[in-house]
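In this view, the complex is presented without one of its protein chains, the others remaining in place.
All chains are identified by letter, namely A, B and C, in their written order; residue positions are counted from 1 within each chain.
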Amino acid sequence: MDQHLISWIVFLPMIAGLVLLFVPRELVKWVALFGSGLAFVLSLLLFKTFWGGDAAGVFGDAYGALHHVERASWITGNKFNIEYFVGIDGLSFPLFVLTTFVSLLACLASFNFDSWKINKGIKAYFFLFLLLETGMLGVFVSLDFFLFYVFWEVMLLPMYFLIGVWGGERREYAAIKFFIFTLAGSVLMLVGLVAMFFYSADAVAKYPEMATSYHTGAPVTTGTFDLIELSTNDAIQKYFGEASTTLLNVRFAPLMFMFLFIGFAIKLPCVPVHTWLPDAHVQAPTPISMILAGVLLKMGGYGFLRLCYGIFPVGGEFWAGFLAVIAVISILYGALCAMAQTDFKKLVAYSSVSHMGYVLLGICVMTTTGFQGAMFQMIAHGISSPMCFFLVGVIYDRAHHREINRFGGLWLSMPRYGSMATLGFFASLGLPGLCGFVGEAYVLLGTFQAGPKFDWAYTAAICAAFGVVLTAGYILWVIQRVYLGSVREEYKSFPEANGREMLILAPLGALCILLGVLPKQTVFDFMNGTLNLLINQIDSVTQVAMAAAGG
Amino acid sequence: MGTYETLLCVGVVAPLAMFAVLAFFGHRIGKPLSGWVAVFGVFISLGCATYVLAGWLSATDKAALMATTGYDWVVLNLFGNEMPIQFKVKLDGLTVMMYFMVTLVSTCIFVFSIGYMAGHSDEVDGQCKFHRFFCYLSLFEFSMLGLLISSSIFFLFIFWELVGLCSYLLIGFYFDKKFASNAAMKAFITNRVGDFGFLLGLMLVFVFLQTFDLDQAATNFRQQYATQSGIFAADIDILGWHISGMGLATLMGIGLFCGAMGKSAQFPLHVWLPDAMAGPTPVSALIHAATMVAAGVYLVARVFRLLTPDAQFFIAVIGCITLTITALIAIVQIDIKKVLAYSTLSQLGYMIFGMGVGAWPAALFHLITHAFFKAMMFLGSGQVIEGCHHVQDMRRMGGLRKRMPVTCWTFFIGVLAIAGVGIPGAHIGLGGYFSKDEVLAVAYERTYNWEDRFGGHEKDDGHGAEALHSAAPANDDNVLRSGKVILASGGGHDEAAAHGASGGHHDDPVLAGIAAKQHKIPKWMFWLPIIIAYVTPFYMMRCWWMTFMGKPRDEEVYHHAHESPLMWAPLIVLAAGTFLSSYMMFRPQLGEAAVHATPAPLVVSVDGEVPGSAQEELLGLSHDKAKDPHAALIGIVGFAWLAGMGLAWLIYRNGLELAERIRRLPFIRFIHWCLMEKLFFDHIYDTVLVGGTKWVLAQVSRAVDTYIIDGIANLLGRGTVRIAEFSGNIMDTGGVDGLVDAIAESTQGVGEMVRQPQTGKIRNYVLFGTTGAVLVLAAIIAVVMS
Amino acid sequence: MFEIGLTHYLVVATLLFVMGIFVMITKRNAIGILIGVEMVLNGANINLVAFNRYNGMSNIDGQITSLFVIVLAAAEAALAVAICMNFYKNLNTVDVDHGDTLAG
Partner (left out) sequence: MTELIAEIPAWFPKAAEFMTFSPELAWVGTLCLIMLAPLAIGRDARMIAGLAVVGIAVTAFFTLKVMGIISTEGPKTGLTPDLAGGMLIADNLSLFFKMLLLVFLVGISILWMSVSAAQEDDAPEFFVLLIGSALGMSLMVSTHNILMMVIAIEFASLPSYAIVGFNKHKRISAEASLKYMIFGAVSAAVMLYGASLIYGFFGTLDVTQIAANVGPVLAGGGANQLLVGLAMFCVFVGIAFKISAVPFHFWCPDAFQGAKTEVTAWLSVASKAAGLLLLMRLVNVFCVNAGAEVLHGVAVVIAVIATLTCTLGNLAAYKQTSIKRMLAYSSIAHAGYMMAAAAILVDAGTVESFTAISTVLAYVVVYMLMNLGAFGVVALVESKNGDDDSITAFAGLGWTSPALAIPMLFCLVSLVGIPPFAGFITKWYLLAALGEAASGLYWALAIVIVINTLISLWYYMRVVVQMFLKESDKPAIEVPMSGTLLVNACGILLIVILVFSNPLKERADRYSAGLFSPVPTKLADQGSADSLAQSIPLDNIAAPQEGKHGG
């Protein structure tokens, strides 16, 4: 059990999904709850890793100091050594736990399934839901690129159906849009996958003396899909970074970086490939929006750190300016779009674009603080945005519309709910003391300190800082229009948030505060170790590359 | 942590605990009781504050009391070095003073609120919001005290935002009223604009001073100036604007000050404060008069050591402008709370102005005195409003002194205090008199005596950056003089001040060097405050007289008027505070706090109460009879209070008719109109900012729509087709999206195209097949041949 | 009196080929198209035999191959005619242009 803990957590939801196909209809949701709940509990067991030692230290001994590792050879054709290789480190651990947590709450949020407008196929719904959870968990823990890719794509189909079958009026459109965008991102990743394998083979052949493996200690002799190997093996890094390494006559690192980046940028998402997000979020049923915003977007950021920057730091250096522009545009444009919305859910969706812009900004400046900020921002957003989406869902269940301007005074008719709403939205506004703030502050500071490296960094930081004003603008405005003001007749009778809803909101709200007050103990301690090592390695590689370029 | 720090922390946490209690059980605790819960919390804070204050005053070696240990909240990484953000209790004179003042004032206001809200809290809706009000108040108390005790700029910022939040919640307490929620939003967003600058300042501090700790930052700042390294060597591009060295340092200072501009409602961000009066009156008293708005001044005081001469000058200008325009607007207000609001703005302007000209202790002194009498007056107005059933129009009041004597006379004390009543020459007067006098005295010194005293050998480089660069000093003495001078008038204690001046320091080259780097204050910046010193007594007297004296103008109002003990008891306390807060009590502490809060050698001691160590560094005002600012001021404004109040009395003693006639005078009418329109700031902002944003949003939303709905397809003129075809058909929907749409379109187009050959006629198939074959063959030959 | 050489055969074969292709493209009658096919096939046959003869191969592969081709052509023709019949049965014509229901 213990040495297979990760696998259990990853596949448990799927098993539960298979089970619920054979239970009577009324038991289905309980089986689902049990599945995702058990996954969450088991993921809490992972904290055992840190008993009697500070987490940063536990993760900090070497980049790729992994825990709960499982490796087994999987596909060996074509001289491949594709492995079933999972494990956690500081990068994946927080996101992994976040995923199980958000999924559990989303599962709980699906409990009023029967009262939905479209409530056919409850078994199908929960099965796909749990399949989706397995896919997401797999992405975060798989350390073999091929495995990563498989999990990455496994999520597509369930999400497609969850949006397309149980979504809003324009669900087909939103669903296929999501599908096509994501696939468009991942097809080039597939080419990158192939290229990396054969180029790493060339690399170890070219610099056999440097090709010492990080976990066997013996020299690597073949190409590899091992993400950690790809990013830590000196030979591979040297060869990938060299200007002489080209593919289709383009320098290898930047090209590969782009191949991977496109996929992750679409998932993140950042302008201009964000347009799938508002539709998907708005059309998806509430629990799925929670999953989308809470977890799926994070895969983009995770992919940046683990693959783009882990394996092609030189590419990161190459594209930094471009990415910063995109990031800043995402922040400001997303905020402005949010301000322009009249659909409550769409507003929250656009706020995600804006917030994820901070993630990209923090990453692309390649400073430790920036990375930490980006990671924290992802976690924080993973807490606050599901909360916001659920808050929207709650009133949608009651009012059956999402027109901001038709609401008003809800705080009066639903005081308890109103307070939670204020908490949630102020958390996403980035109010100090709540989770949204720390990430943004880190990203800004991290960006600003990149000035010596990139001369545009100061400007970028300031433009991003201006985002906080816009954010305050649209959040306060929506709070005023929906929750404040005199209560309208038709909403007077709204029932207060019921027990189930509070059961979902309360933990999220509590975490909003906890993460804001104790960021170190709740998040940073678990990832700083890995992030520092990652950034060190990135620096060393880029310096080598620059030296080579200079010499 | 030492006892004092612990106590301060307890004092901070107590209201938070009460907040939690009220948040979770408030609705059960019920109406009067929840108020007392909150009072209990703040009372604990007051207890701690008093104990600490007593201990502090009695302590001999105060430096020993200063906090040393801190708690690493997070550990940042800066250029590879670990840089913790520490939570550390800032324990020094300033904190202690402010802490005490805040807890005292707020205790009074909490008690007052119980009485006040009993009548007001139910009107929100069916259910009682009573507990919610005290919930917010407690949260505010926590944030405010936290702000005072945090020694790191970062934590300052955090609590800074939290008080902003509380003010948002409390202004919008009657959020079912549109104007209330509007005002709340206006307040928060305006503050955010200021905080944007604050953030910029923070980033500069972080990257260039490499610490958030106030003292450490100041040390690094001077160090960097000494070696011309760090920020002084920096050279960066911001928004395509090249800026470097001293200019950058100035930018940092101004950035930090922007935060203060937001919170202390300085021009041009002053517009939110008058609207903030939409909140319950106790809130106006506590947050928007006594404490939160003063936080801006407190911030400037804290970061004073990071301000370059240019930055200081900027601050002085802003303060000067603010105090002038707002005082003028106050003249014509007819809503009693609005008058007080504008007078608050004006007084804040005085404080900021004082900071700008270097009157560090004086400005803070004014802050504290003002806190007391302004809170008192607000509560008084609250009493009036409560008594008169929410009538705020002074034209309908009058003669209320009979109905509410306590309110009347406490209010009058406030008027005297703010008017700066005192007997010039003989040092008798209310706090307002001394504090304002000191600020003006320093301004005078900087205006008239400066060049004679220091300009001698530094005529031409009174200008910040160049000055400091050219005079980039080598020896450590001069290093410390990165161009900051704190002046404190001796408040007329001639011999001490004379000691300051004649004690050889007049021509002390070191002090002269620093002082000379300060800007000479232009004359208008001295005379505007002077004029306002005449205006202030006028409009305050007008306000008081219109409200309490004369004959009742509205019988109905008059008959309702009454006052309740729960509400006038605090007034008494505050009135006492107003007296005590006069010269004797706070001023010396502040003078001494200056020692720790500023580069020690530059502090100008007052009355020789500074530890001997700093003695030889004193910089006093000039005191030869010809130049003595105090002497000069006696003539200039000594009896301003008399003039102003007298004039008001003359105009308003029998009702409003005379005032009306004056108003109708041709030129006055125009001025009056302008002032009634608040000098059009709101209009300008509405049209420019709000309108501008609306325009941008319109553009964006249109952009968004077109982007989402048909994007480039629209450019292709297909937009309408798209929407028409919008029937869930994958091919259309799948493509309906900007570039993707274009791709889909073209792909379909190509799809159509490649299907054209498939005519169904076998002969064509053969033909095409053959042709294709020939083409491919040609291609092969081309390839193989080449 | 010039001697008939390989070239002439090749030219004839080529002519047959081209004409055959031309017929296939232009004829609307199914049978006509089949005749075109036959012409091409026979062009091939001529080539095979001629090459075998003039390039002085030791074996007779060419001839044998051409025999195979003839057989194939026969079988093909038989089947083709049957299919044409079926076509005619369904469409009452052997004009191939009428068979354009399947298109796009």
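List of remarks:
One rule holds in what follows: a residue touches a chain if its C-beta (ideal position, glycine included) is under 8 Å from a C-beta of that chain, and two chains touch if they have at least 3 such contacts.
These numbers come from a predicted model, not from an experiment.
Considering the complete complex, the chain that is not shown touches A, B, C. Note on the undisplayed chain: of the listed residues A:I180, A:L332 or A:M356, the one touching it is A:I180.
When the missing chain is restored to the complex, the residue among A:V69, A:L157, A:I329 or A:L503 that touches it is A:L157. Contact with the undisplayed chain is limited, among A:S115, A:N249 or A:S493, to A:N249. The omitted chain makes contact with just one of the residues B:T69, B:S229, B:T687 or B:Q748: B:Q748.
Residues 5-7, 10, 13, 17, 20-21, 24, 30, 33-34, 36-37, 40-41, 43-45, 47-48, 50-52, 54-59, 61-62, 65, 68-69, 72, 75-76, 79-80, 82-84, 86-87, 89-91, 96, 99-104 of chain C touch the missing chain (whole complex, contact as defined above). Chain B meets the missing chain through residues 728, 730-731, 734, 744, 747-748, 750-752, 754-755, 757-758, 760, 762, 765-766, 768-769, 771-773, 775-777, 779-781, 783-785. Take chain A: the residues that touch the chain left off the picture are 75-78, 80, 120-121, 149-150, 153-154, 156-157, 161, 164-165, 171-172, 175-176, 179-180, 183-184, 187-188, 190-191, 194-195, 197-198, 247-249.
In this text, only the chains that are shown with their structure count from here on.
With contact taken as defined at the outset, there is no chain that touches chain B as well as chain C. If you average the Cα atoms of chain B and of chain C, the two centres end up 98 Å apart. Computed centre separation for the pair chain A/chain C is 66 angstrom, with centres defined by C-alpha atoms. Chain A and chain B have CA centres that are 38 Å apart. The multi-chain contact residues of chain C, meaning those touching 2 or more other chains, do not exist; every residue touches at most one other chain. Contacts from chain B toward chain C in the complex involve residues 755, 758-763, 766-767, 770. Interface of chain A with chain B (complex): residues 170, 172-173, 176-177, 180-181, 184, 272, 275-276, 278-279, 333, 336-337, 339-341, 367-369, 372, 409, 411-412, 415, 419, 426, 431-433, 437-438, 442, 444-445, 448-449, 451-452, 455-456, 458-459, 461-463, 465-466, 468-469, 472-473, 476-477, 480, 483-487, 519-520, 524, 528, 532.
The touching residues of chain B, counted against chain A in their complex, run 23, 72-80, 124-125, 127, 157-162, 165, 168, 172, 175-178, 181-182, 184-185, 188-189, 192-193, 195-196, 199-200, 202-204, 206-207, 236-240, 693, 696-698, 700-701, 704, 707-708, 726, 728, 730, 733-734, 736-740.
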